[in-house]
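For this depiction, one protein chain was excluded, whereas all remaining protein chains were kept in their positions.
We call the chains A, B, C and D, going by the order they appear; numbering starts again at 1 in every chain.
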Amino acid sequence: MQLLFTLLQTLLDGIMLGGVYAVLAVGLSLVFGVMHIVNFAHAEFMMIGMFIGWLCWHYLGLDPMLGAFVALVVTFFFGMLVQRFLIRPILGAPQVAQIFLTVGLLFALENAALMIMGAEFRSVTTPYQTQSVILFASGPERLLVGMDKLYAFLMALASGAAVWLFLNKTRFGTAMRATSQDPMAAKLMGVNTNLMYAVAFGLGVGVTAFGGSVVLPYITASPAIGTSFAVLMFTVVVLGGLGSVTGAIIGGIAVGLIQSFSALVLPIQLQNLALFAVFILTLALRPEGLVARRRS
Amino acid sequence: MTRSHPLARLLLVATIAALAVVPLFLDPFGYALRILCLMLLFGALGQAWNIVGGLANQISLGHAAYFGIGAYSSTILFGSFGLTPILGAVVGAVLASIFALLLSIPTLRLKGHYFALATLAAGEMARIVANSWTSVTGGPVGISVPFRPEAGPWALQFETALPNYYLFFAAFLIVTLIFWRVKTSAFGYRLRAIKENEIAAEVVGVDTYRVKLQASVLSAALTAVLGTLYAQFQFFFDPDTIFGVATISVKMALIAILGGVGTIFGPWVGALVIIPLEELANSWLGNSLAGLSQFTYGVLLIVVILLNPRGLISLAETLRDRLSRRNGQ
Amino acid sequence: MTQKTKTTLLMTRRQALIAGSAAALAAPLYARSSFAQSNVINVGVIQPLSGANAQFGINSRNGIQLVADEINANGGIAALGGAQINLVISDATSNPTQAATVAQRMMSQDNVVAVLGAFASSLTLAISEVTERRRVPLLTMSFADQVTGRGFRNIFQVVSKASALGGATVTHTRDLARANGTEISRIAIMYEDTAYGTAQANGLRNSAAANGIEVVMDEAYPLGITDVSPLINQLRRTEAQVVFPVSYLNDSLLIIRNMRQQGITTPTVGGAAGYIIPDFRNGLGDLSENVLSISPAAYDQAPDYTDRFRDRFGYFMVHEAQEHAACMGVLASALEIAGEANPQAIREVLASTTFDQGWATVMSGGRIAFDETGLNIHAVPMMVQWRGDELVTVAPSEYAKAEAVWNA
Amino acid sequence: MAQDSLSPPLLQVDGLTGGYGALPVLHDLSLQVGTREFVAVIGANTAGKSTLLRAISGLLPKVSGRILFEGQDLTAMPAHEIAGLGIAHVPEGRHVFPDMSVEENLLMGGYARKDPAGAKRTLEHVYTLFPRLRERRQQAAGSMSGGEQQMVAVGRGLMLEPKLLILDEPSLGLAPLVVEEMHQRFLDIHRAGVTVLLVEQNVSLALHSAERAYVMSSGRIELEGAARALLHDDRIRRAYLGI
Partner (left out) sequence: MSALLEIRHVTRRFGGLVANSDVSFDVAPGEIVGLIGPNGAGKTTLFNALVGIYPPSEGEVIFNGQPIAGWKPHRIAKAGLTKTFQNVALFAESTVLDNVVTGGLVNRSLPEARALAARILDRVGLRAIADKRAGDLSFPERARVEVARALCTEPKLLLLDEVMAALTPIEMEEIITLVRGLRDEGMTFVVVEHHMKAVMKLCERLVVLNFGEKIADGTPEQITRNQKVLDAYLGAGFSTDAEAH
């Protein structure tokens, strides 16, 4: 009985966490999928989103779940500018140049945040942070989920769905997918591919910033926070298959589950060791990710 | 090299002579000497990375794993068994080679971004192991190289940094020489063929898998030896630093790339620019506003790549080509 | 160790000649900072001003700046003709290699008489390798056991060792519980796998063993953990009477909130760092009330001094600022006694004097004296407890400013 | 059949020179296509036929000379704006969007339409023309056979209701029966009033379908004439088989 509860609780924790990873990584996947650029600075936009969420909470009294929308809009436009002036010039450059330009961007953004926001850890206080929903209880055993995680998970789900709908059900989104699959043909259809790239980058970093604000109730904002999520985001995206939205969601849940279940058999200290081993093996055996694209 | 211009050759000899003599006139404990040491160390690291990253275009972001293995191997063996770091370096090189071999099984067929990400993760795995395996590595607190002056030069420990400097200098020249030998040998031809067109290379008879493997192992072993030298110079390190993504892996690659990836003088130029640049940024801006120095560093990186994605040395090459053309070539 | 200093002196004639001539050549460059010519004493301050530890580095710098400004405003170092303290502040960027380079630079170019720093033990350990060889005193509040455990002669640590901090956490907790009628026999330890976390957990573990207390959970977790649920799930299944989390702010908040979510009311005793900064209170609000933590120093022990910090910077004097201020205070006193701005003269004074004047008194016991390893023998870890926006010392009893509230 | 000599041509190319790198593929090339004409361009591999088409639809960055469409100069216009003028280019190799469904592919074809509402009607028209696509409307285009993909590509071009339909090697790699079928559709399309510019390696088919043809070689126009006449021209046979 206790074992069953442990397993179920672990499953639940893994899924909740994975949903959040998914929303953080969807944007990275989008950027890669459309532009075939690996953006090493991507996690910094999560940090920016967290700070925007925190500022909205601190000065406007907005809950981070609402501040997330402000973060989305602000970083969307910021991302478009970054794409226009930094990313577009290197779209055709060798991969080394792409890698190190985005690494430079990582340094610049992290330290710009340090200069603007200072080094303090910024945390929000909300009533639901300490509340939880008990899904099932039997004797001393309980199956529960924290409200902060639940809200973040639902927001993540909603934003994932919104991105999916945008890409699949709108004219503009369809054009963006077309650009990612065959930019030449898309041009011939009348698609302004440069605009698509800019919007894809803006949206990609915007969604990640949205995710940053959404996790604010249980992760503290600081300029260096991005770095600790960077490798994790890449793991999610690679597991799911670079460039696919559904892949990022499945990859996110997979990483969440690997982390939570590995804690049952390994010391928690080694949870990322397990994760990275899975990551490297996935790359080796299925470079297209766990969720293969339909293309033959 | 076959195309080297007499002026370039003169410059090369002058540089080496200057590097050999100048430290004698510097404070043997001093800051300038330390900066020169770090320049040579990172120049050599960039050069070691260049063998696999530059010649074969396998962009590794996990070389810190080899560096750390080298540093930990010699330090632990010296601390626990009194084994001279000279032999410790050999053990480290062997262990790093084994790690490179194991890592190559899943990664060597990967290309570009995928290879970079896989090696990044591998470097992180090494860090996690060093961090958790406290009984052997001392764990997150880090490890100090025991000071044993009685062991003499066999311990590679010196009162001043001058002998360290000459060790780094020798290492730098040796790694450069190895790189040059590799680049101009049949092996180098094969590596370049892989870099430029892997399928064509196979079809004209290059065993691409084997060649990449050899390059990885060589690069790993050299990096590990440099790890030992670093440990004997710095005397203290911890897992986060020695296996650092930004502090070691990315920096190694950056030095090779910024200078001009795959070129013999690329890492020289890279180290010559990056190490002093970091220092100047730190000493001028380090206290004016927290983060300003690192911010400047990042912005400079972006600017350099936007201006010239092929690296600084290509500027010199353009210049050289112009010169040689004028000389009636 | 004496062997080591001896060999240091064995600089060959040739080397000395060369070094001398090089110095002569370079002399104009140093003119602006040379203490011999102007009435200024350069003191090196190396702190992580960027990167993950930036907040603590900045707090530390603030503490040192406050003391230096006060000294200068009061006429400088009297014994040196009113020489002004000039802080040479540098960013260690949370990277030990950089920290060592910065130390080297300060000694070569700025002729600093001493170095203060550098919060994180990895940085301090790296700096100490340089200061030891250059024979310049290094005053620190880093508390990993290794800092004073290597036989170095030029390192001075104003706070207790990590193992002592960990040990005191257990004994104080046991005593507080006992006073409230509870006998502690089972505890849980969870700590981040950094130098700080591991060292302190070691102290907790050893002290528990020495006191016959069973450790029913002993779990390290990676820095930057995103979900502590597995830890708290595990805690729930143990019968621990007290939980000792050793962590920085983010994890502290995560742990406390997650415990509350799961309805776990096991008393929590923090391991300094994230538990004793204003952000802890800001992040948790009322949940922070009565949370206990160990602290290497407590600002309510010397309110006359620490209130000046609050007045200037707007928040209470966090422990790293207080301890670094003490370092600066000790150094100033040592300069007065030594009467010369010579690093080795200062070292001798530091090693042989009990400092009970000025900012040296803000440390526990009101004075500082270093033993032969460089450890402050008067340092006593404090148990503090959150009351509203403030921290109050509740143990050891001779320092307590209020009665502890048990079972918060 | 011949173009109306009074009205200006729909498409006029004058002195076009250009290529990809330093070396031009097209050399001072001129041709014109009249409104409602069906013009074929034939020629051996590497003659520069595809390059010519890419230049017209704006995919070739470096060109000199003039390309006029309804009197508007296209040479400096970005590709996505050219589509908006009513030029649908069905590229060589089909270039369908592989992960999209057939219907999504087709709807993408109407992306540049001025009247998005009319797309529904055109979609019906395309489905009538290619019933196979209606059957497979939800299938991912990348998973279809070559012939079906070609139908998608052509249908996608038609979705624009183009004034000019450019077809680049539509029979490449397709089975003979499919090729025949495809050309019947081209004739239908042309009969419905669309101007067609066809590049085709299947000389016979091209010349049977088109009204007028140009023969290209090494980036230049070698021959021009009525398709029927060229069909019996022995020079073509020689150019192709080297006999």
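Quick note on the criterion: a residue touches a chain if its C-beta (ideal position, glycine included) is under 8 Å from a C-beta of that chain, and two chains touch if they have at least 3 such contacts.
Note that this is a predicted model, so its numbers are computed, not measured.
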| item | value |
| --- | --- |
| Contact residue for the chain not shown (choose from B:Ala116, B:Ala193, B:Ala221 or B:Ile302) | B:Ala193 |
| Touch criterion as defined above, residue of B:Thr208, B:Gln232, B:Ser283 or B:Thr296 at the omitted chain | B:Thr208 |
| Residues in chain B touching the chain absent from view | 3, 185-186, 189-190, 192-193, 195-197, 199-208 |
| Touch residues of chain D, complete complex, unshown partner | 23, 44-46, 145-146, 169, 172-173, 175-176, 179, 201-205, 207-208, 218, 231-232, 234, 237, 240-243 |
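Note that in this section only the chains that are shown with their structure count from here on.
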| item | value |
| --- | --- |
| Identity of the chain that, by mean CA position, is farthest from chain A | D |
| Selected pair, greater C-beta contact count between A-C and B-C | B-C |
| Chain closest to the middle, measuring from C-alpha centroids that were averaged per chain | A |
| Centroid spacing, where centroids are CA-atom means, of chain B and chain D in whole angstrom | 54 |
| Euclidean distance of C-alpha centroids - chain A vs chain C, Å | 37 |
| Numbers and ranges of chain B residues touching at least 2 other chains | 128, 131-132, 290-291, 293-294 |
| Chain A residues counted as touching two or more neighbouring chains | 111, 114, 118-119, 223, 267, 269, 272 |
| Pairwise touch network: line, ring, star, complete, or other | other |
| Interchain contacts, given as pairs of chains that touch | A-B, A-C, A-D, B-C |
| Complex interface listing, chain C residues touching chain A | 49-52, 54-55, 57-58, 193, 219-227, 229-231, 233, 237, 249-250, 253-254, 257-258, 260-263, 279, 282-285, 287 |
| Touching residues on chain D, where the partner in the complex is chain A | 57-59, 78-84, 88-89, 91, 95-100, 104, 107-109, 111-112, 116, 140, 142-143, 156, 160 |
| Chain B - residues contacting chain C, complex | 24-32, 34-35, 38, 128, 131-132, 134, 139-142, 144, 147, 149-150, 159-160, 162, 234-238, 240-241, 244, 247, 278-279, 282-283, 286-287, 290-291, 293-294 |
